[in-house]
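A single protein chain has been omitted from the complex, and every remaining protein chain is retained in its original position.
Labels for the chains are A and B, by order of writing; each one numbers its residues from 1.
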Amino acid sequence: MSATTPSNYRTAATAGIASPRLQKSLHGLQNRFGKGAMEIWATMTDQEMRRRVKDARMNTFAHLDIILAELAKNVRTRGGQVHFAATAQDAIAYTLAVAKRHKVNRVVKGKSMTSMEINIDPVLEDAGIEVVETDLGEYIIQLAGDKPSHIIAPCIHLDRNQIGELFEEKLGIDYTNDPPTLTMAARRALREKMLTAEMGLTGCNLACAETGHISLVSNEGNIRMTTTMPPVLVALMGMERVVATLDEHREALQLLTQAAALQKLSTYVSFLGGPAAEDDPDGPKEFHLVIIDNGRSKILADPEFREVLACIRCGACLNICPVYGKIGGHAYNSPYCGPIGGVVTPLLDGINKHADLCKGETLCGACKDICPVENDLPRMLAALRHKLAYGSDLWNTSQHSPAEAYVYSFWKIVIGNPRFFRLMLRTGRFLQRPFVRKNKMVRKMLGFAGGWTKGRDLPPLARQTFAELWKEKYAATRPNPIEGQNEEGN
Amino acid sequence: MAGAPVSLFIQCLVDTMFPEVGEAMVRVFDRLAIPLTYPDGQTCCGQPAYNSGYRREAAAAARHFIEVFEHAKAVVCPSGSCVHMVRHHYPELFPDDPVMTERAKAIAAKTFEFTEYLVDILGITDVMAEYPGTVTYHDSCHLSRGLGIVRQPRMLLGKVRGLELIEMQDSDTCCGFGGTFSINYPEISVAMVDEKITNILATGADAVVGCDISCLINILGRLSRRGEKVEVLHIAQILAGEKGGDA
Partner (left out) sequence: MDSQTAFMRNIRQSLGLAPDTERPKRLFPALFAKADTALILQDIENRTTEQQNELVEILQANALALGVNISIAGSHDEAAAIVVDLVRTKNPEFTHTKHIVHHDHPDLATLQLWKRFSREGITVHTSFSADQQLREKTIASFIGITAADIGVADSATFIQLTQPGRPRSTSLVPSIHIAFLKKEHLVADLREAYALLREKERLDSFVFITGPSKTADIEAQMVHGAHGPREVHLIVLSPPPIEKDVRETQNLQHTEEQQPNS
């Protein structure tokens, strides 16, 4: 992902935590959408559906060459052009060439994570093309020169007053903080853009190979506008965003809209199979589907991580993650934030570069429970940490912290040697004495453990361990009831 | 009522910082007349290493654990996350060693969390304890999501004389401990535990109870720093009837 720079996770997280506005938004978001999705999963009659969709996704990946070939064939039959892009650069170059061929001055974008992943906007802009985001949230972000902080609700970190000031400055309207009035102002401004753009640029939620369609989901209608009014349409699609059949499409779509926004269906689901036919009254004259690898085949190749490709980008894991719920999306420094970003960003953009995303979660498992396709994100986070612990040639990853590795190799010796373990404890008990306060808590620790006492006290080591107490108080009164029990002592 | 002999695995944090929790377990099992043993040589289940990615080191800890507890009929531990480690991760730690994998699976099948063992294996929900006061209960992540243990502790608490359980908002939201996470990302961890504490305080309960000492240390540490008066107790301490009655 060319879009990202090495992350500054802790600093950005701290800033997020310090913002009462963000905390309030995140709290509201999680209370409604996180809990709502869990409620839907708990009460849906078809309890097999999530597993079925996951299995279908995994089966698709095992046959991805066949399924993508079928998709391409069917789109081409209708006159659509399909380009397979191995890299972000490739996808950008192709899209730029299409724009130049049509002397495009203005591109309107439907909300597309993939376009952010490949970071195409600056390239189009450098070529003198105006690029306009049309999703209201993305438009606000673009006007503010900011970055999205949620997959579905990109400007969750901004409040109505900030947006009011922004619109006053950028759209020249009178200041208001009334969401309907602000929305209407954007509606007018963007309508003009969408009706005059020469090219639409979108992503793809789910393509259906059997019928040769891409499908796009939106509530605002911006994606319908973007795919209907400009004469040229380019759709950017991650290569995993495909299902084989219409039936698989239906179930995946239903999971997507429920998980993302608790809707049985989004307002609009557009199915596009190519350019407008000769006798069609409207629609794009040219249709380009760009199918992008950009690191995905590497994920496909690793059984440990393949399932992350099943993600349908609903954002539900953000709506429940207690870490995301505190730090917000900017800390992840990637178009993909939250738990899914914690796995996908390092895999696409470098594990070492994004080590903080691999390590900066508690592995609480809430994301796994809410994921509509039951992706085991905590398992994959732990697997990423495994790569960081020792380095990995396959993932071009070096050992993250030789010092930490040294600590654990020492720990290993202690753990395997009960006598040594007990000796260490006694030493610890002795050394902690000056730190134990009157309230019997340790208020400050040194070295790497100092992180703990930044905001918390620590109970000291007890005067006697349970092992010692057992020997002293309990062991003698009860015979060992189990034959062959390991009883060799320390 | 007496069941098979129980081998105690006293998780390292309990062993070294809260031995009274281990003693409370002993009192509960004694009251139920269940024979107990405490195998010597036990250290740590290896979870810290595993969660940090150090699987070779975690495997060494697992091997040690397996050797210590191999002959036990049932291993019972006052920590959901340790049991989660043994049950769900041990079998994955020896991918190239089928013999060790089998041994790991065997250990996994007979290692139980304390409340799970009482309720699901022994079928006991009333341990004849007494605790005069109000408590609220924190669902630890690896306990509730990892092992599915949600109802067992509540059933046990429900039978404690004099105890009133007041559920907190979002009892199953992570407290922010996360092992080394709490040390490496203290700002995030503290923000998370602060929310937990807000929810605890909102119940007005005298004490917060849990089944995992690691979460409880996190909550206790923050409560102490903030100067809050709520007591923090492991469920074994409640079930031992330490406050009121027959301990």
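Convention: a contact is a pair of C-beta atoms (placed from the backbone, for glycine too) under 8 Å apart; a residue touches a chain by one contact, two chains touch by 3 or more.
All values derive from a computational prediction rather than experimental measurement.
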item	value
Displayed chains contacted by the hidden chain, counting the whole assembly	A
Per the touch definition above, residue among A:Ala13, A:Ala37 or A:Val82 touching the missing chain	A:Val82
Contact residue for the chain not shown (choose from A:Thr267, A:Asn396 or A:Thr427)	A:Thr267
Selected residue (touches chain absent from view) among A:Ile66, A:Ala127 or A:Ala449	A:Ile66
Identified contact with the non-displayed chain, of A:Thr11, A:Gln47 or A:Thr183	A:Thr183
Contact with the hidden chain (one of A:Lys109, A:Lys147 or A:Arg224)	A:Arg224
In chain A, positions touching the absent partner	25, 28-29, 32, 59, 62-70, 72, 78, 82-86, 90, 134-137, 140, 153-156, 159-160, 163, 179-180, 182-184, 186-188, 190-191, 194-195, 209-211, 213, 219-222, 224-225, 228-229, 239, 244-247, 249-250, 254, 263-274, 276-277, 279-283, 291, 293, 297-298, 300-301
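Keep this in mind: only the chains that are shown with their structure count from here on.
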item	value
Cα-centroid distance, chain A relative to chain B, in whole angstrom	31
Residues of chain A touching chain B in the complex	9-10, 13-14, 17, 322-323, 326-327, 359-366, 368-369, 382, 384-390, 404-405, 408-409, 411-412, 414-416, 418, 421, 425, 428, 439, 441, 443, 448-452, 454-462, 464-470, 473-475, 478, 480-490
Residues on chain B engaged by chain A in the complex (per definition of touch)	5, 7, 10, 14-20, 22-23, 26, 35-44, 46, 48-57, 60-61, 63-64, 67-73, 141-142, 145-146, 173-174, 176-193, 195, 217-218, 220-222, 224-225
